[in-house]
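Below you'll find the structure, written out as structure tokens, and then a few comments.
All protein chains but one are shown in place.
Here the chain labels run A and B in written order, and each chain numbers its own residues starting at 1.
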Amino acid sequence: MKLKLERRVAPSQIMQYLSPLLAVGLTALTGLCMFIAMGKDPATAFYVFAVQPIENLYGVGELLIKASPLILIGLGLAVGFRANVWNIGAEGQLTVGVIFSGVVALHYGPQGGSWVLPAMVVAGAFGGMLWSAIPAFLRTRFNANEILTSLMLTYVAQLWLSYLIYGPWRDPNGFNFPQSEPLAPSALFPILIEGTRLNASVLITLAAVVFTWFILKRSFVGYQLQVVGLSEPAARYAGFNGRRAVWIAMLAGGVASGIAGVGEIAGPLGQLFPTASPGYGFAAIIVAFLGRLQPIGIVLGGLLISLLYLSGEAAQMTLNLPSAITGLFQGVLLFFLLGADILITYRIRVIPGTVKLKKVTA
Amino acid sequence: MTGPVGIAFPDGTPRLELRGICKRYPSVLANDQINLKVAPGEIHAVLGENGAGKSTLMKVIYGLVKPDAGELIWGGEAVAVTSPAQAQRLGIGMVFQHFSLFETLTVVQNIALGMTGKPDLGTLSAQIVAVSERYGLPVDPSRLVHTMSVGERQRVEIIRALLLNPRLLIMDEPTSVLTPQAVERLFETLRQLSDDGCSILYISHKLHEIKALCHAATVMRAGRVTGVCDPRQESPRSMARMMVGADLPVCRPSSIAAGTERCLVVDKLTRAADSAFGTALDQIDLVVHAGEIVGIAGVSGNGQKELLTALSGETPIPEKGRIELLGRPVGCTDPLTRRRLGLCFVPEERLGRGAVPTLTLAENALLTAHDSGMVKGGLLNFGAITAFTHRCIEGFQVKCGGPDAEARSLSGGNLQKFIIGREVLQKPKVLIVSQPTWGVDVGAAAFIRQTLIDLRNTGTAILVISEELDELFEICDSISVMVKGRLSKPIATAETDLTEIGLMMTGLSQRHDGHAAQRGSGDRQ
Partner (left out) sequence: MDTLSAIVIATLVAGTPLVYAGLGELVTEKSGMLNLGVEGMMLFGAVTAFAVTHATHNLWLGVLFAAFAGAVLAAIFALLTLTLKANQVASGLALAIFGAGASAFLGKPYVGVALAREPSELAAWVSGIPLIGSTLVLLHPLIYLSWAAFGGVFWFLYRTRAGLVLRAVGESPASAHSIGYPVNTVRLYAVLFGGAMAGIAGAYLAVVYTSLWVEGMTAGRGWIALALVVFATWRPERVLLGAYLFGGMTTVQLFAQGAGIPVPPEMMSALPYLATIVVLVLISRNPTLVQLNAPASLGKLFHGEA
């Protein structure tokens, strides 16, 4: 008996929605096997991973506040991926967003004023945009691969922030810990729900979801990006400006990442640390894929990855597993997702073994 | 009675026989109970239009594709050809329509790759030279392939196949890349091979060539064999009937005279090659008037691609030369600007350039026709898009699953009709078409040619670039020839013939524009 991959006549619509679910299921299965192999009770592990993090209001707030930057960055990246522009440096753009908004927060925050927070958002967006403009420029002008340039810039950005936090921005009253002084109240997002850390930055994300949906589905610009991503010669034939597409794609990711960074320091963190985020810039790549580069899917994907982050923390506390398990599961999930996608264009056929017919002699 | 492979059998056993070959793909039955017999030393044509299943059948014989049913009998013995390597061992060679050559390697390296074992390159070079001299196919073994013209590359492919001493040689549409003179030389080579006892399977849809060359013909239509005949006894018309199932449609020629307005003017266009594998353009002069069809003949690889991208705006030209559209200079503008001025363009690559394969027909209509009311304030107007697509599908007889069918689900002919329809519906003042009926079935081809003639009669200036000389003679008012980046002065179609144009394509003729005479022989194509 053999399994054969046979090309479908037309891509399966159902599988477009099913394959992320299949990937999640397979990841969960892998996780269960891992737990059994490590001697942990699978039922407890499942509870810790899937249920415990969100069993109370605070937990739900955590879920949303972690999902917010993931979704925001994921939206920005999805715009880019559609146009075949691979912005892998979102983490760096987030970092520079933190730096730029940090300038505003640390210098003007203590004086107060309702303009501080919006200024921070603008500064953060600008910072992220600047950092993503560099790879965009290098690609459109010199044809340099944006994956490598944006990634290199991520390392540079992290070193930059590290220098600032260990140096000029170190909190004088912080017992020499590498952290900035806490941000003044005027530099923080207001909390939306009492008893949680859920703050107003999620509203920005919500607006971004609607805005992105419009751009991608209804606008001519979104269509042009799609064509550029699907077929470069067709885009050139149609006269769609490939360079402009690269700029839009990269800047979208940069702005989103920068604002997400502001959301972190003006939100749950409340101050600046040498690492701007627990890898949201990279996790957002998975969110974008999980969500099939569609806004609704990205929301769902963001919630799932956010849950995975919380699970990691819960696992560390309750199951005594390293929190790095989050990264492991993220990778596994992406693998399964990429693998399951084959079922969209191919189907599996089972070929039964050939039965030898005996010749009938009269 | 069998003997070693390669010896002619006195009892008339065919060299190759196919019985009941079937091959099904998910969306089409490519081969349906195919029977075929090729005698030793026979030049046997497999005749059929695009999509008839000829290529699939050849791939079955050569071991690239496994048939679902049927037998292959070689020299009287049933064999299963499981790979090209095994086909070669049996003595079957194949020259593909689209060459399998590696550009950055030399001729001898390329040929060495095609052979099993580790041949010594020096000995191999000597063998290449010997074969090339014997059959009149001049080739330099140490040349890098990317420096060679299309005709030269085909010679490499043929020599590669001949070096394996085949008893059956399959040639898949070999003349689509050759000038008429080069076709003649190829035929001499093939006749010599046939005299030496090698059978030849000659795949083509060109009736005149088959009549001139072949001893026998098997005609295929829609995956089945519709007839076996001797082309020397048949007329092109009777063979066409077997091929198409009806009489070949004929275009109604136009009697309206051309206009006088100079819609497209190209003046001394010069451009360096934009890649290592490209051709430079040299002082191109071209005028297309309203209500006229100007044709450019030439084997591809002589600068047509570069001229087209300069005209469409996909690569803006630097300083030298001038392009004018309806009196306005457009040399540095992008395709969108030129479209707004009234230029429409049908490229030779349907899937991947003229249309995006995974998008629907409606989405592909948006690709170039977006100025026809489909975009309002930056947002898409789905109603207008669907309406346009319907008009295109109905007006141009596009057989498809509706506006939501993916572009790649259409057959070549239908997709081409859609693309041409999309451009024509935009009421262009100038239309440029490249290879309008390449890979298109006969019915759609005739429809497309008639569409162009009708469009001409409404006053549109049309430029057609095509490798099919018959087509150009059928629809064009005048023909120019493109050779090595230079364009000849146009000649009225009525005042010239195939031979003369063919000569011009090799660069030998006097009527070629008064530039420095081409050095070198007709070897240069």
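What we mean here is this: contacts are C-beta pairs under 8 Å (C-beta built on N, C-alpha and C of every residue); 3 or more make two chains touch, one makes a residue touch a chain.
As the structure is a computational prediction, the values presented were derived from the model and not from experiment.
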Which displayed chains the hidden chain touches across the whole complex: A, B
Omitted-chain contact residue, chosen from B:Gly41, B:Pro84, B:Pro316 or B:Pro357: B:Pro84
Options B:Gln109, B:Ser149 or B:Thr270, residue touching the unrepresented chain: B:Gln109
Missing-partner contacts on subunit A, residue numbers: 5, 7, 86, 88, 138, 141-145, 147-149, 151-153, 155-156, 159-160, 162-163, 166-167, 282, 285-286, 289, 322, 324-332, 334-335, 338-339, 341-342, 345-346
Where the missing chain touches subunit B, by residue: 25, 59, 63-66, 83-85, 88, 96, 99-105, 109, 112-114, 118, 275-277
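The working rule: only the chains that are shown with their structure count from here on.
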Centre-of-Cα separation between subunit B and subunit A, whole angstrom: 47
Subunit B residues touching subunit A - in the complex, by the definition given at the top: 26-27, 312-314, 334-339, 345, 347, 349, 352-359, 363, 366-368, 370, 375, 378-380, 406, 409
Subunit A residues touching subunit B - in the complex, by the definition given at the top: 6-11, 218-221, 223, 226-227, 230-231, 233-234, 236-239, 241
